[in-house]
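Before any comments, here is the structure.
Only one protein chain is missing; all other protein chains are in place.
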Amino acid sequence: MRTAVYPGSFDPVTRGHLDLIRRGARLVDRLVVAAAVNVGRDALFTLDERLELLKAEVKGIRGVTVERFDGMIVDFVKRKRASAILRGIRTVADFEYELQMAMTNRALGGGRLETVFVMPSPQHAYLSARLIREVASLGGDVSSFVSPRVEKALRAKMRERDSWTN
Amino acid sequence: MRTAVYPGSFDPVTRGHLDLIRRGARLVDRLVVAAAVNVGRDALFTLDERLELLKAEVKGIRGVTVERFDGMIVDFVKRKRASAILRGIRTVADFEYELQMAMTNRALGGGRLETVFVMPSPQHAYLSARLIREVASLGGDVSSFVSPRVEKALRAKMRERDSWTN
Amino acid sequence: MRTAVYPGSFDPVTRGHLDLIRRGARLVDRLVVAAAVNVGRDALFTLDERLELLKAEVKGIRGVTVERFDGMIVDFVKRKRASAILRGIRTVADFEYELQMAMTNRALGGGRLETVFVMPSPQHAYLSARLIREVASLGGDVSSFVSPRVEKALRAKMRERDSWTN
Amino acid sequence: MRTAVYPGSFDPVTRGHLDLIRRGARLVDRLVVAAAVNVGRDALFTLDERLELLKAEVKGIRGVTVERFDGMIVDFVKRKRASAILRGIRTVADFEYELQMAMTNRALGGGRLETVFVMPSPQHAYLSARLIREVASLGGDVSSFVSPRVEKALRAKMRERDSWTN
Amino acid sequence: MRTAVYPGSFDPVTRGHLDLIRRGARLVDRLVVAAAVNVGRDALFTLDERLELLKAEVKGIRGVTVERFDGMIVDFVKRKRASAILRGIRTVADFEYELQMAMTNRALGGGRLETVFVMPSPQHAYLSARLIREVASLGGDVSSFVSPRVEKALRAKMRERDSWTN
Partner (left out) sequence: MRTAVYPGSFDPVTRGHLDLIRRGARLVDRLVVAAAVNVGRDALFTLDERLELLKAEVKGIRGVTVERFDGMIVDFVKRKRASAILRGIRTVADFEYELQMAMTNRALGGGRLETVFVMPSPQHAYLSARLIREVASLGGDVSSFVSPRVEKALRAKMRERDSWTN
């Protein structure tokens, strides 16, 4: 049974992530979507919120499960007995960063851990969770970037923030 | 059973190609290395020579077969009941060309044919069959770029050429 | 009155070209689509065929006319009393080539001729007329890349070619 | 009447910004230079200082006005009844970032808000306000990067800083 | 006598830095490796630790000395009567950043200070001190990225950190 791991922050999960998950799920028997516990200071959603949104969104995509991961991704991949890391590449900047990560993970994985790359659908190639958080914080319409469920969560999160700062 | 197709010219097969074939073979059950019948005017080796060298080199790598393909790669992939095209990305220029090909093939394959990308080993990232042909034609030492078998074939081909032009 | 010139080969006009023409037409009063007389040895359509297809496709887009141009684009732009050249950028490779052309044309135009760049719609960012000609020559379905009229012209051209080579 | 908006931080305005403003002003009837209210923690000049320097520098360039903007640029563009956002592209990294912003703004603007790109003069292509702030803070000579007025303002700002830290 | 300066953070010195130092040392009579005093908030090693590790690693490479530098690199280069700055380029992102720095330093150096670039060995092209610090902080094996001496220093530093946070 072929397993791959798709690691990320998913803060929050975007239409681009879901496109990639659907494409990845067709390529392997089992795809583990792995949300990083630590995602830096600029995080908007808590780990539990990110996991909950992810689980709701991937429900119904065959072979996909959602888990949290902490520490090095290579250790998580080994524990899952996965043969590959799945990542999307959208831009040249992505490509160079991902190449560096892939080579580092290959070295850490004893030369045999591969990262396989899939291209997202072009209309999602310009999406970034960071930019979506920014648009949402300015009150912009994010319905073409995320699912209705995530849009609702973003709006609730922004109201929550505003009530704190008032 | 998961099948992937790795298309290319292989004129001739390099250490970089073999590195990618080995990595790809670990990711799927069956990897079909597909040598293009038409490879342009600058071809050095005939289709039969390219196939013969490829077959000799991949002998012993589990799950790998070598075939010729003509026409559109998407049709070949369908006939092989493969789920993906395998390609390597070494450079930004590669990335943009491969992205264009992947999107075109996805459109031609009804939106479901994926191209998956794997990174070659860094020490092979600068190899190009075109450059190797050029070095060989100038009498340079190509032993760090191709296997001993291919090196020998390149030398024989160059002697053959020289005897024609003299 | 603001005039811009959109030069190209249009061999043949693609959905990407039309997307750019529509976007450009909204930015200026008059947009002159300028088909190059000389487009190299690999041309598929004659100048007259390229012009005819272009004219049929842009009919109904306000402010757009189609013309041929020969020689240096800067001379054509001056004759049209245009203030800018319009070009699309899709990729990094495009960007560098277009930057070089823009700087050269600026120098040839006395430092005042600007090239303005507009981004095509993402779903057209991977289209290239060269690739479309190649797909058509292999009998592939190009309906998502060009209009029905251009698709028909491509099919007719291919039949014409086949009858010559048989 | 054609209006375009040129948004930025202008912290402070550089010779590269002014080059772009001059080129942009020739392409439209009215160019609104829009200084962002929020420019992050690393800002050197206050909004009022940035606006004052900008206004002094663009005085005399026909059709150019300077304003502040807050929130989403797409809302500002609508209020100004502008047809386009103007931006410069200097590097590949710029290109990818600007492409992402342009696509996001197009989506937020209902598919019709265009961003048009102009290339700055090559001798200004390597200028960055961030780098200029850094050089100035180390006491370096910034006279080839900014106007005499901005240079003077930078020097005054550095003295002000030093008196605080002493 | 030809002197070049190789500036950097060296936090800590990696196998990639040492590869570049060895290549650079063969090109000039004297190579001054210059460790920046200020390396930002994310620094792991102190200046003294960085200098000590550097000195131990370059011992035995002919013509190489290690020094600290503060302020602008162009001033340091002048004081050393060096004719060039040495830098490595590994990626496109590097290239654009280094190009900007080289042009800025050329302007600050009166048009005559050159930056010369050398390519590291491919197997080191993916190394970054930042990534190595991250891997070490997660307890990963960094032996293929740094020398045994630096590996030991990293491990000691991590233990020191852990004892503070416990």
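Going by the order they are written in, the chains are A, B, C, D and E; count residues from 1 in each one.
Keep this in mind: a residue touches a chain if its C-beta (ideal position, glycine included) is under 8 Å from a C-beta of that chain, and two chains touch if they have at least 3 such contacts.
Since this is a predicted model, take the numbers as computed values, not measurements.
Which displayed chains make contact with the chain that has been left out?
The chain that is not shown touches these displayed chains: B, C, D, E.
Thinking of the whole complex, not just what is shown, which of E:18, E:58, E:92 or E:108 touches the missing chain?
Of the listed residues, the one touching the omitted chain is E:92.
So which of B:3, B:65, B:128 or B:147 would be touching the chain we can't see?
That would be B:128, which touches the missing chain.
Touching the absent chain: which residues on subunit E qualify?
2, 23, 26-28, 83-84, 89, 92, 95-96, 99, 102-103, 106, 112, 114-119, 122
Spell out the interface residues on subunit C facing the chain that's missing from view.
Against the left-out chain, subunit C lists 71-72, 74, 92-93, 96, 99-101, 103-104, 107-108.
Determine and list the subunit B residues touching the chain excluded from the picture.
Interface with the chain not displayed, on the subunit B side: 91-93, 126, 128, 131, 135, 138-141, 144-145.
Following the convention adopted for this analysis, only the chains that are shown with their structure count from here on.
If I compare contact pairs by residue number, which of A-C, D-E or A-B overlaps with A-E on over half of them?
D-E
Which chain is in the middle, if each chain's centre is the mean of its C-alpha atoms?
Per-chain C-alpha centroids compared to the overall one single out A.
State, to the nearest whole Å, the distance from the C-alpha centre of subunit C to the C-alpha centre of subunit D.
The separation of the two C-alpha centroids amounts to 32 Å.
With centres defined as the mean C-alpha position, give me the subunit B-subunit E separation in Å.
Each chain's C-alpha centroid was found; their separation is 38 Å.
Approximately how many whole Å separate the CA-defined centres of subunit B and subunit D?
48
At which residue positions does subunit A touch at least two other chains?
Correct list: 92-93, 96, 99, 103, 122, 126.
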